[in-house]
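A short worksheet on the structure shown next.
Note that one protein chain is taken out, while the other chains of the complex remain in position.
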Amino acid sequence: MAQLVSASSSAPANVAGESRARVSAGRLVLTTITAATFAFLYVPIFVLIIFSFNQAKSGATWTGFTTEWYAKMFANEDLIEAALNSLLVGTISTLVAVVLGTLLALAMERYSFKGKAFWDGLLYMPVIIPEIVAGVSLLLFFAFIGLERGFPTLLAAHVAFTTPFVYLTVRARLADFDRSVEEAAMDLGADEWHTFWRITLPLLMPGVVSGALLAFTLSMDDFIISNFVKGVGWNTLPVYVWPQLKRAVSPEINAASTMLLLFSIFIVVLSLVLQRRQSRI
Amino acid sequence: MKSDFAIELVDVVKRFGTVAAVDHVSMQIRPREFFALLGPSGCGKTTCLRMIAGFEQPSSGQLLLQGKPLGDIPAFKRNVNTVFQSYALFPHMTVAQNVAFGLEMKGVGRDEIRRRVADALDLVRLPQMADRYPKQMSGGQQQRVALARALVNKPEVLLLDEPLGALDYKLRKEMQIELKQMQQQLGITFIFVTHDQEEALTMSDRICVMSTGHALQVGTPLEIYERPNCKFVADFIGETNFLPGVVTEISGEYATVNVADMSLVGRLGEGVTLGASAWLSVRPEKMQLVDEARANPSALNTNSVTIDSVAYVGSDTRVVVHLGGQRLDVWDENNISTLDPNFYFRAGERASLSFPADNALVLVK
Partner (left out) sequence: MATLLRKSRALQLLGLMFPGGFWMVVFFLLPLLFIVVLSFLDNERLFTLEGYQRVFDPLYIGIFLQSIWISLLTTIISLLISFPVALFMARLPKGWRDIALFAVMIPFWTNFLVRTYALQFLMRNQGPINLLLQWIGLIDEPLSMLNTPAAVMVGLIYGNLPFMILPVYTSLEKFDWTLLEAAQDLGASAWPAFFRVMLPLTAPGLLSGSILTFVPAIGSYVTAELMGGGKATMIGRVIAGQFEQAQNWTFGSAMSLILMVIVTIFALIYFRLGRGERVAL
């Protein structure tokens, strides 16, 4: 009897212990997978950065520390020109895309009209359509209408594939917009114009800014579309580094890649700082 | 032409699609009046307010501001300001910037803006909060900023859309008194939308009770409570017992209703006709319960009842009684202090229930 009692009373304790063990085992599995995943994401990046300081001309044997490749990179006029081109195209296309995307977001969120479903679909398509298809279609289009490829075609293409991203970001922000704030402004004597500039736009700004950062990053990173629509002598940075990445002739490309990485990280930090500042209001 | 009314609604209809949110409503709101639009949600009270503010255009009918038709004058040209339910403070501006906004839009000079903003913040007792952002303030403080932002413009009419709805009970009570004082001090017409009848009764000079797009009754709190003109108003404001019956006699201001073979007399309500079925409405605190031994059973509106349940709630005792198959709520004021548990009636006992004819109303069924 005593045995029975002790056995039955210890049973629940066993179950509890078992489930606790299972929970901590589950946690261990989650931690391991997460750690492995982050390693998978970051090890290649760190290795690349480390090897951009390697003296060896080829291969992955470490022969000593050097900044020679960075010096070479900054002396490479073609590369610098391509980087400047990228910045130029990125800046201008972002500015245009921000305006176009914001206007589209306002129209699509605030108005109801015939054919809205069509525009809904069209403005969503660039997110879905593979870049390679968008690229070749623009190549065909420019060739067919006899437009010589160069800076204008590059710009037109970049605006076209970044505008929808600005539009989607701003529209998401608009969907959460508390319209009573605009009514309050009108109630206090502000006409539509003043209401837009003093109330609507400032409150929309976080969406516009993150849309702009997204557009700029997409433009700076784009290789496939740019490769099809750029003209002779109009290399962007990704287009310029592509053949060298494929052949991997010189560690100089590791240095260039590291610079691109740092630039991307700068953009992330910038976007986070801006978001922090916005959320304080 | 100076009108006798601050705001006038003349046969106003507002349709959203096929639904009439406001259905042929007419009312007149006097200058310096604290006027409440009271009704359950969806009754059209907020739509009325939004039409006065200029956020909605009436489908038909007319709105007049001091005798002048408002027509399609846009919201930003109306000298009417609104305190929004959600406050609608500009989150990207400080308190002072929020309050200054309306004056800036009017092109008021910088010094005057500064002075008037300071005055307005004094008025709502938030002078030290000028540089805060709305997010950094409590709900009650935000509410005061919304009030200051509207009042600083010296509007002819201030519209308040359930301004106290988001506040907790105690704060709401304080703000009710403060708003009322402010309104009397400033002498501005307040139009106040609420679904809280107690709030409306406490604060208003007059109340308009609305239901499903109709304005049912306009009157002082006393009139609305003591002389509701229909079952909805009687039911919505306070607690009431309704006894169904048939009108057997009308004499002067009184009508007799036959309720389950009892003849009960009450004040004659609007539109009640002889022979028609009607409601006898009597509020729980307007009836008396006495020992059967001490009652005169032949007196007017006096009947024997069975006590169903008794609940002591401090200020009064809430009793449910059976009268001819009807359950009635009776609230008996506890005006004698005692610890004797046998002092009062107990469930199952019999008692005599009576009320004067003036305490009951006969309303159209």
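Just so it is clear, A and B label the chains in written order, and each chain counts residues from 1 on its own.
The working rule: a residue touches a chain if its C-beta (ideal position, glycine included) is under 8 Å from a C-beta of that chain, and two chains touch if they have at least 3 such contacts.
Since this is a predicted model, take the numbers as computed values, not measurements.
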Neighbouring shown chains of the undisplayed chain, as defined at the top: A
Option touching the unshown chain, where A:Ile45, A:Ala71, A:Leu84 or A:Leu201 are the choices: A:Ile45
Residue ranges of chain A at the interface with the undisplayed chain: 29-31, 33-34, 37-38, 40-45, 47-48, 51, 58-61, 99-101, 103-104, 106-107, 111, 113, 119, 122-134, 136-141, 144, 156-157, 159-161, 163-165, 167-169, 172, 191-193, 214, 217, 220-221, 223-224, 228, 238, 241-242, 245-246, 248, 253-254, 257, 260-261, 263-265, 267-268, 271-272
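The rule we apply is simple: only the chains that are shown with their structure count from here on.
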Residues of chain B touching chain A in the complex: 53-55, 74-77, 80-82, 84-86, 88-92, 101-102, 105-106, 133, 135, 149-150, 153
Complex contact set, residues of chain A against chain B: 178, 180-181, 183-191, 194-195, 198-199, 202-203, 280-281
